[in-house]
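As you look at this complex, bear in mind that one protein chain is not there, while each of the others sits in place.
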Amino acid sequence: MSVLVRRSFPLGIAAIVGILMILELFQVGKEITSSAAMVRDWVVIISGFALCLGAVHVTGFHVNQIRKRTAGRWPFSIVLLAVMFSYIAVGVSLTTMSGTYRWLYDAINFPLAQVMFSLLAFYIFSAAVRAFQARNFEAVAFLLCAILVVIGNIPSMPLISSALAQIGPWILDVPTKGAFRGLLITAALGIIVLGIRTLLGRETAYLGRA
Amino acid sequence: MLKVGNFGTFYLLLFLFVLTLLSIWLVRSKGMKVHVRRLAGIDAINEAIGRATELARPVHFTTGTMATLYGEEGPQILAGLSILSHIASQTAKYRTPLVVTVCHPSTLPLAEEIVRESYLKEGRADEFRPDMVRHLSTEQQAYASGVQGIFLREKVAANFMIGPLYADTLIIAETGYRVGAMQVGGTGTKTVQLPFLVAVCDYTLIGEEIFAAGAYISQNPEQLATMFAEDIAKFAVIALVLIGAIVTLFSKELLSLLKL
Amino acid sequence: MSEKKTYAERLRALDPRAIYVLLTLAVVVPILFPLGLPIQIAAPTRDVYNAIEGLKGGAVWYGIDLLAVSLPEMMPALVVTVRHLMTKPVKIVFVSFTSEGPMYYYKLMDQLKTQKKYGEDFAYLGFIPGEETAIAAYAHDVPGTAKKDYFGSPVEALPVMKGIKTAKDFALVITCISLSLHNDAYVRQVFTPFNVKMVQVMLSVNYPEKILYYPHQIVGALNGIKGATEYEQLTGYLGAATSANDAITMAHVLLILFVVVANIGYFASGRKR
Partner (left out) sequence: MIRLELAQVAQIWFSILLTVFVLSFLHSENPLYRLAEHIFIGAAAGHFAVMGIASIKIGLTPLQAGNILYVIPMILGLLMFTTFSRRQYWLSRFPIALIVGTGVGLSLRTVPQANVLQQISPSITLLGKDPFATFNNIILFVALLTSMTYFIFTRELRGPLGNIAKAGRYFMLIAFGGSYGGTVLTRLATLVPTMQTLLSPDSLIATGLGCLLVLGVLGYSYRRAKSK
């Protein structure tokens, strides 16, 4: 009984919902389409709960840090919780469209996301310096193509040598496209087979073991 | 009522469905055995955990940001999580500290359950601690900033990033390099991130390899058989492409002849 | 750590912090001191320049139809075209069909120093809601649709608005656009009925599709930040776009140098792993 409820029920739910989504594509009937739309609504609602679960989890972790007075960490945890609860207070009482909420978002979330993306520019350089060394033939292929594309992306390049400027775009347009297409097709086969196995109840990673 | 545009989808799904069933049947009743070639990236996982154990420093695992289980990239997260169950068993066995970070919280209960069950299976249930699985943030870049911090503060010795990866991949991988972690990365369809994994990580699982990993690790005959099904499908697609090319080549020829 | 590294080995394994410092310099220096590195100037950009350069009096309709998210990409083009216009003997009537337009107007006026007087030489009529219908209404009856300027004075009281009734009364229509449907709306509602000269500043994402209006419906177009760079070169007002372009060029050259140096180090250190 317990195995039936703990394992078979979830497996059944996943299979039914998955098949429902596929059937919707083939437009088998109005009932299917409307129930698929409803299930997607449900998923939005459940993901809403999941987002709240995330906030609870973050709170739990940092309350723990504060309680244990983890060295060098706990004062920051207080800041974190304070910021989080002020967002929730403003967002729930004044809504996200309010000026105060927008102020918070534009002062904190927006610039911080932007600067984290900027860090990528630094990292892409330091990673390149290590990776682009001509250790063997494979590394040469990798490095040469990358450099040719970089050269092609220099804005003044067409004025210096239009031939050199055209190699980079060619690499991106021809061999890269071809190789990535092959990669995508095989990965897709992997995805589809994994999906079919899930619908058949053979892929049980999401159920733990018992 | 089959719309013409979905014609191909239908037959492709049907074809793979039949192939999968057939391969499972062959294993079950005919005892077919499938051999899968060596995959260096997956073998490296144990090596990395071994190193972390020697150094007594933590192992980090993530399935990446942005994607959600209920979205189209859900299967790639599942593939990553099936590798997590192996990693967690290893860290349980060797008593290596484990940190799993989660971006979208819908993955959180699943990751937690997988780690918990792996510890249970190894008889180390008492060593499972809830803070092994941490949800840092749903926002991609906030998550990345958190992972950066964890890497430097806790001196991570092995880093695994397997799943649908987004731009933050390089932030995490470069920080991993900075703390001297051995890294294995892998992603299915996110081709934009693959170059960075290849450049920074010690081993990379490319494209379909992340789906093969589960079968390769478990050596479960049935899972291995589905690998066989996938390979047959690959040959079929290659044949289809070749035939398609020949047909279009000659139809073009025919067309130009007709015009003459 | 005890072993001393040779110079070659140091070149191979450049300290990431040195890389970060050099990259910062390569980006910051051109931002502070734009070099104006040459680039190829596209024909639609040159035609925008010629259209403004050729103005001999009359009035210009300037649409600031931008969303806040396009600020980094569109602000340089807005600034450089207005700066060019301000040197010509024309009256300028600014207007917005997006609610975030006024923010751009403030930022624009912050960056410009001009001899022209508000009310006499130029005016801002603010945001007019209603999307395509509003554009059409404005084109057919400017004072009747706007009524007041952004600061609350009645349109009739502004000397700059004298003699402006419909789109026909403008010598040139310029518009900076974030939403691709506005590109179409302007052509449908302003060009088609009134056959006026029009110039559009487009986002790079919209450019490949909307440039098809050139040269029949619109006489010129700028392609986002790239177009702004070209325009800054044409006019000689080196600004944000040129400095961004210079910074990107310098950074790319720096990357190539880094790779060359690292490889010299690799070969000089005996090609050890």
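We call the chains A, B and C, going by the order they appear; numbering starts again at 1 in every chain.
Just so it is clear, a contact is a pair of C-beta atoms (placed from the backbone, for glycine too) under 8 Å apart; a residue touches a chain by one contact, two chains touch by 3 or more.
Everything quoted here is computed from the prediction, not taken from an experiment.
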Touching partners, among the displayed chains, of the absent chain: A, B, C
Which of B:T20, B:Q148 or B:T187 contacts the chain that the document leaves out: B:Q148
Touching residues (missing chain, whole complex) on subunit A: 6, 9-11, 13-22, 24-25, 38-56, 58, 60, 72, 76-77, 79-88, 91-92, 96, 103-112, 114-122, 124, 128, 138, 141-150, 153, 168, 170-189, 191-192, 194-196, 198-199, 206-208
Touch residues of subunit C, complete complex, unshown partner: 16-17, 20, 24, 27-28, 31-32, 72, 106, 109-110, 240, 243-244, 247-248, 251-252, 255
Contacts of subunit B with the absent chain, listed as residue ranges: 5-6, 8-9, 12-13, 34-37, 39, 68-75, 77-78, 106, 108-110, 112-113, 116, 130, 136-139, 141-143, 145-146, 148-149, 152-153, 189, 191-192, 194-196, 198-199, 206-209, 212, 224, 227-228, 230-231, 234, 237-238, 240-242, 244-245, 248-249, 252
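Just so it is clear, only the chains that are shown with their structure count from here on.
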Each chain counted as touching subunit A and subunit C at once: none
Label of the chain whose CA centroid is most distant from the centroid of subunit B: C
Chain ID, smallest distance between chain and overall C-alpha centroids: A
Chain pair with the most C-beta contacts: A-B
Inter-centroid spacing, subunit C versus subunit A (mean Cα positions, whole Å): 32
For subunit A paired with subunit B, centre-to-centre distance based on mean C-alpha positions, whole Å: 14
Euclidean distance of C-alpha centroids - subunit B vs subunit C, Å: 43
Touching two or more other chains - residues of subunit B: none
Numbers and ranges of subunit A residues touching at least 2 other chains: 126, 128, 130
Residues of subunit B defined as touching subunit A within the complex: 1-3, 6, 9-10, 12-13, 16-17, 20-21, 24, 68, 70, 75-76, 78-79, 81-82, 85, 104-106, 108-110, 113-114, 116-117, 120-121, 131, 134-142, 144-145, 153, 167-168, 170-171, 173-174, 177, 188-189, 191, 194-196, 198-200, 206-208, 210-212, 214, 222, 226, 229-230, 233-234, 237
Contact footprint of subunit A on subunit C as seen in their complex: 12-14, 16, 19-20, 23, 37-40, 226, 229, 245, 248-249, 251-256, 258-259, 262-263, 266-267, 271, 273
Residues of subunit A defined as touching subunit C within the complex: 121-122, 125-126, 128-130, 132-135, 143, 147, 150-151, 153-156, 158-159
